[in-house]
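Before anything else, here's the structure in question.
One protein chain is absent from this view; the other protein chains keep their places.
After this line comes subunit A, so read on.
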Amino acid sequence: MAAALINVPARAKRGDVIEIRTLTSHIMETGFRHTAAGDLVPRDIITSFTCRYNGIEIFHADLYPAIAANPYLSFFTVAKESGKFEFEWIGDNGYSSTASASITVE
């Protein structure tokens, strides 16, 4: 199940620096672990995260095996105009998950 928790302020003043926090559900299996029987557990991680503000990419992160399960990412941007933030997580085995949040800029 792909669930995400997004924290974007509902409203902000134009020019304000705002914090965006995202938390998504993912096991982030490193690919380095073995089962009790000695078989390698295949890697299954999120490899990239993108945030778009009204269609323009404002934040991008590449994720690696050392990142903990259920990755939490927090970053800042300048509130320029009302609109929508779109979030996208892409990972191994064709994993893809999206979420969005709206903001009103006064």
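The rule we apply is simple: a residue touches a chain if its C-beta (ideal position, glycine included) is under 8 Å from a C-beta of that chain, and two chains touch if they have at least 3 such contacts; residues count from 1.
The rule is simple: contacts and distances are computed from a predicted model.
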{"item": "Name of the absent chain as recorded in UniProt (options \"D-methionine transport system permease protein\", \"SoxAX cytochrome complex subunit A\", \"Ger(X)C family spore germination protein\" or \"Cysteine-rich domain-containing protein\")", "value": "\"SoxAX cytochrome complex subunit A\""}
{"item": "Touch criterion as defined above, residue of A:Ile6, A:Ile58 or A:Ile90 at the omitted chain", "value": "A:Ile6"}
{"item": "In subunit A, positions touching the absent partner", "value": "1, 3-7, 21, 23-25, 27-28, 68-70, 72"}
